[in-house]
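Reading through the structure tokens given below for one structure.
All protein chains but one are shown at their positions in the complex.
As written, the chains take the letters A, B and C, and residue 1 is the first residue of each chain.
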Amino acid sequence: MRVGVFICHCGNNIAGTVDVARAAEETAKLPHVVYSTHYMYTCSEPGQDEIKQAIKRENLDRVVVAACSPRMHELTFRRTVEKAGLNRYFFEMANIREHVSWIGEDKDLNTNKAIEAVRMAVEKVVRDKPLYSSSFKVNKRVLVIGAGVAGMQSALDCAEGGLDVVLVEKSPAIGGMMARLDKTFPTIDCSICILGPKMVDVAQHEKISLHAYSEIEEIKGYVGNYQVKVRKKTPYVDWAKCTGCGECMEKCPTKNAYDRFNFGVAPTRAINIPFPQAIPKKATIDAKFCRQIQKGKCGVCAKVCPAKAINFELQDQFVTEEVGAIIVASGYGLIDQELLPEYGGGRYPDVITGIQYERLLNASGPTSGHILRPSDKTEPKSIVFVSCAGSRDKSIGIPYCSNFCCMYIAKQAILTKDHIPDSQSFVFYMDIRAPGKGYDEFTRRAQEDYGVKYIRGRVSRIYPKGKKMIVQGADTLLGAKVEVEADLVVLATAATAAPGAAALAEKLHISYDTHGFYVESHPKLRPVETNTAGVYLAGAAQGPKDIPSSVGQGSAAAAKVLALFSRDMLESDPAIARVNQNACVGCLKCAKTCPFQAIKDEVLRGGKVVANVIETVCAGCGVCTSTCPCGAIQLQHFTDNQLLAEVNSLCLS
Amino acid sequence: MSVVEGKELRIVGFLCNWCSYGGADTAGVSRFKQPTDLRIIRVPCSGRVDPLFVVKALISGADGVLVSGCHPRDCHYSDGNFYARRRLEMLKRFLPFVGIDARRFHYTWVSASEGQRWQQTVTDFTSLIHELGPAPLLPQNKTLPKEARA
Amino acid sequence: MNLEKLKEIVRTVLPSVDVVIGYKKGLDALHPVPCFLTSPDEIDALVLNPACMHNLAAYLPSLKNRAAVVVKGCDSRTVVQLAQEGLIKRENVVVIGVPCQGAVSVRKVLSAIDHQPVIEASFENDTVVIKTKKGEARLALRDVAPDKCLACRYPTPVVADHLAGEEVEPKIDEKTAYQEIREFDARSLEERRAYWMAEFDRCIRCYACRNACPLCVCRESCIAETRDPHWMSQKATQNEKMMFHMIHAIHLAGRCTECGECERACPMGIPVARLKKKINMEMKELFGYEPGISMDDKPPMYTFKVEEEKIEEHKIR
Partner (left out) sequence: MIEQEYAYYSGCSLEGTASSYDRSIRLILKALGVTLREPDDWSCCGSTPAHAMDHLLAGALAARNLAIVERMETATLTTPCPACLSAFKKAHARATEDRAFKDEVNQLLDIPYEGGVKAKSTLQVIYEDVGLEAVASKVTTVLPDLKAACYYGCILSRPPRLAAFDDPENPISMDRLLAACGVEVCDFAFKTECCGAAFGVPKKEMVLRLTHKVLTMVEDCGANCVVVACPLCQQNLDLRQAQVNRAMGSSFSIPILYFSEVLGLAFGYTPEELGLDKHIVSTDALIRSRRSKEAEETVSTVKEKVKKSAAQGTAGKSGNAPGPEDTASATKEA
């Protein structure tokens, strides 16, 4: 066998702490290695050309590149060797950057470690078998989870691209967080005015089928062929009959139900339509507050409904949707105020959150757009905004910036001045983060044109004094303690992962970080892809994001799906399990442990029972291989012999 | 044995591609310094790690073996690490019976975003192995003391 | 053990099966051997006594048609385990159970009589009477019982279509069953290591233990011998000997029914069953699982729970 070894300097990233020349010299002496060299940037075009030429010139039949992580460039180099005429699996990568040069300081030890990494890769590569992809049909329907602005954008773009879209929304109405906002920064255009038409498009598009008030129950399958079980939660109202007239809401005697849409700014009825522009405009009963459901006495709504749509016996229903790709746009949540006891922890009615204030500002909100403070329904004249209420605060486990608060505070302060010209707003901030287009100008306008007083410092305590709230904090620019008397305090509470984000990730088999936000394939180069083929991310589910970024990601995810579906057939990863029928004793322990039910029994001529792998279903985890006592089922590219060769190269030599 | 004498011991790691290998990459990208002893074998899933690979490494001269996968419930292949957990736990309890120090084998879960956790794991495990010293080699001749059977 | 009852059962069962697997006299009275009955004429050749050590269930996976098998308590667990793993079909097997008061270890008997050729052997209640040229030896059954019988918890077969004899109450409880393992665990790491190094050193890699094991189903595909995958070389080094025994033990994790055939078959007297018993003890502790007891169980290495009650995350220190 003729193995070529290419050791990358990665500029100084590797060469800085690994003696690449010595590594090339030493690895040239390894068995099977006939050529070893080092190069400045192996992944660059000339670097790849060098590999191709060496394959021809030196007649190489296997290639090892020692460079960065295979998670970074394995695919790049596989393509390179393929272009030079080798099977793309006659290639291995030794990770000498992330696992060697970047973490160790001793050059001798690093160099030795790099040489060993190459030796392991050589031992593995000489045992590589040629593998060939097979192709399978793609189901060109896409599932979008979450109908906030990101999810709606994805759904519309996919639908415009000719795909059938299944859109699943957890709440009774689509629109997400954006539907609750009053105006949007930095243009101050009305949020629902720009979102509303999109919502209507979603509802009316013939390619989009919407499941509102529904959640994902179970996901099976793989890229191109997913089966998704959707739980349609019961609204106790037959939506086919409901006309959205609102009669039921008017007559419902339960007047203290918690209003999820308005974040509890005011109570709502047990049966309600969340907001006037709601899509679908259908009534939903909140079982927790419904007298009929809780106590069996009431049924007023059923009596007044002109369409006879109320049905207290309705149960959750399940539908199964078959799709080829999934876009996850499940959005974000906000921390509980109780995490901030120094700011009242939800005890003082006149300390509210930014999203609650948004509802007070909103013309279709509970106060019809009049800013009235919750305690006594008077107009506040002095309003204090506290930014980073929970964000960038390690002590409550949220070290990150929530991204959009600085901007919406500036917007809310400006709107406050518009609503109440004789009011004065104060903003306590750590830093003003306004890096978007027109953003910094906007925060300056708040200060310069609207007279908002920005105080750089943290708030230490908020307490009531008579009818006022006293906000006590520091002004770090003055180096002094400050106290501001406020009629109303607005906390820019930290954005978190959406409730249930982790459970959804587990159903999707995608990763999430310690805060519950979904992890993208690559933070810079693959921002809307996940490590699970066919699953894409959009919007704040991946991390707190403002509207333009969410919309951008929604479109990006749609583009990814359209690209994926541009082919009728997909190529499967050939690194899957394969059965040696001679060695198989037919115990089928592999079939019992396969997480994907990809192994079935097969009766050979002569009656011998053996295991048989369904190629398109096998995901390549290798659980079967470590289950099989006789080594008869081998995960290709990670065979027992390959892993043993790696172990032996480390331990026995 | 090609460890650098006196400086390194032989530690073999089996890391699942999706979480722990990524976690080790994250640690690298973040330049979290680690001892250099560990050699990493990439496997698709911790469920691919037959306990016999660990045995093989330990018998063949490894001073320590580390297996790391996705956190339970986060497996890229949904269930692989659940099998790994059972099998590796069985192994961990069995090794001392035949006289192999169970501390020389550690299995854990590190996600792709946990660069710091990975650094900590490698640092702690390496320092433990150095404390334990090189693993006793298997006697290769036939002049073993015979222990009388009870 | 009631030979007459057994013969009666075999007589009624034989017409409905292709073969009945039982014991007949071998080289001498101390060495009964398995026999495969297909006609009623052969029934009188059957023997049944404490020297009937073979686990006859081991033959079941290789039989295609309906068979009846004579099993002691320990052997009956093998039937259950094989059926549980789908290696045999329960409905294809007629199980003739023989409640057992304990067997004899031929090795122990022979060493007690100084390896004299046996002229005659007979079994009274608790005694084995052996006649040799040098006279008659009376050995207490307990003294010559194999280790597995001293810790036996299932003297009565756990599964039987017919029972040849009265049920026997177990003398051992769950705690004492693993006493021997716990005592060994209490020794120092170095002692344990030295012990097994000495034991493994005697191994001649004849694979008799594996061949005798009723649950070693790989046969010619055993990874101790294959080249693909190539787990081991053929060198007779300590490394390879130990590796072989680790493979055997780990492949039986949560499957070994403690029939002791491996240990009985070992020509070098290596206590290989101990390795499996240790793992069984851990399986019981971790998963509350005992191989070969219930048809509905799943071997613990081939299943999992999302929340494992007994497995805690390990700290490095």
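Note that in this section a residue touches a chain if its C-beta (ideal position, glycine included) is under 8 Å from a C-beta of that chain, and two chains touch if they have at least 3 such contacts.
As the structure is a prediction and not an experimental result, all values here were calculated from the model.
The chain not shown here makes contact, within the complete complex, with A.
For the chain left out of this panel, the touching residue among A:Lys29, A:Lys465, A:Lys524 or A:Arg605 is A:Lys465. Contact with the chain that does not appear here is found for just one residue of A:Tyr348, A:Tyr400 or A:Tyr450, A:Tyr348.
In the complete assembly, the contact with the undisplayed chain comes from A:Asp336, out of A:Asp189, A:Asp336, A:Asp449 or A:Asp475. Residues 258, 260, 263-266, 334-339, 341-342, 344-353, 356, 374-375, 461, 463-466, 470, 493, 499 are the ones on subunit A that touch the missing chain.
The rule is short, and it goes like this: only the chains that are shown with their structure count from here on.
Centroids of subunit A and subunit C (each the mean of its C-alpha atoms) stand 55 Å apart.
Averaging Cα coordinates per chain places subunit A and subunit B 31 Å apart. Subunit B and subunit C have Cα centroids separated by 34 Å.
Each of residues 231, 301 in subunit C touches at least two other chains. For subunit B, residues touching at least two other chains, in rising order: 51, 56, 60, 73, 79, 83, 87.
In the complex of the two chains, the subunit C residues touching subunit B come out as 181, 184-185, 189-199, 201, 231, 237-239, 242-243, 246-247, 249-250, 253-254, 269, 271, 275, 278-279, 282-283, 286-287, 300-301, 304-306, 308, 311, 313-314, 316-317.
Here subunit C touches subunit A in the complex through residues 85-87, 217-219, 221-223, 226, 228-231, 251, 298, 301-303, going by the rule given at the top. Looking at the complex, you find that subunit B touches subunit A at residues 1-2, 4, 7-8, 10, 12, 17-19, 21-22, 24-25, 27-29, 31-36, 39-45, 47-51, 53, 56-57, 60-62, 70, 73-80, 83, 87, 111-114, 119.
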